[in-house]
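One chain of protein is taken out of this complex; the other chains stay put.
Right after this comes subunit A.
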Amino acid sequence: MLVLAIDTSNRALTVALASDQQLLGEITLNIKQTHSEGLMPAITYLFQAAKLKPAAIDRVAVAQGPGSYTGIRIAVTTAKTLAWTLNKELVGVSSLAVIASNVLSTQRLIVPVFDARRQAVFTGAYQWQQGHLVSVLSDRHIKLAAWLPELLATKQPLTFVGQTAVFSDTIRKMCGKQAKIAPEAANLPRGQQLAWLGQQAQPIANVHGFVPTYLRKTEAEATWLKNHPNNEGHEPYVEEI
């Protein structure tokens, strides 16, 4: 099975082409550029270098969020359009799982974090079980100060990975010896890992309905729903005219 993997959830961009047996190629960029400019040239180069036609793939695996809203939309739109237009399989993988899979320890709870600003994080907890990366505490958007006690209560050794730099002091202070922070090299998402996770996942049944995992409502919608719990006849939101 030939998989094209795409992740533009945060600052880094990573794409890979991989078969069951091996990685054919991976491009990972960690520079300041818009993913809209960077993604398609990277994909184009991968196929050129591998001397493959787009239709040669069997599946597109995409990091579907959480992450930067614009970033996950670029990856998801590109991935779902490719899968739909080429009539290939599509799988969505948690962007947090992609980072978590960089940590190989089987003994510890792996805690990927993305900075969601205002002291909050996108995070979850993962564990290797029989060679599979399993989500044990679901992905969420939460204040770090509320998240750390929950993790400590598991009594398990923790490894934090991802955008840990801004939080490392707080983590060390609150978790002490129970927590480790993964080395810098583990913090970048890798297309190869995403391709591998994507090979194991179940394909999406309805490609059209596939959307990013934002984990947060927009502020406007949250406020609206608070004041209009019944939504007052505004559905369907989108209609063909």
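What we mean here is this: a residue touches a chain if its C-beta (ideal position, glycine included) is under 8 Å from a C-beta of that chain, and two chains touch if they have at least 3 such contacts; residues count from 1.
Just so it is clear, contacts and distances are computed from a predicted model.
> UniProt protein name for the omitted subunit, picking from "Acyl-CoA dehydrogenase", "Acetoin:2,6-dichlorophenolindophenol oxidoreductase subunit alpha", "Monosaccharide ABC transporter ATP-binding protein (CUT2 family)" or "tRNA N6-adenosine threonylcarbamoyltransferase"?
"tRNA N6-adenosine threonylcarbamoyltransferase"
> Of A:Asp20, A:Glu150 or A:Glu221, which one is in contact with the hidden chain?
A:Glu221
> Per the definition of touch given earlier, which of A:Thr77, A:Gln119 or A:Ser135 contacts the omitted chain?
Selected residue, touching the omitted chain: A:Thr77.
> By the contact criterion defined above, which parts of subunit A meet the unshown chain? Give residue numbers in ascending order.
34, 36-37, 39-41, 43-44, 54-55, 69-70, 73-74, 76-78, 80-82, 84-86, 207-209, 211-212, 214, 218, 220-221, 224, 228, 234-241
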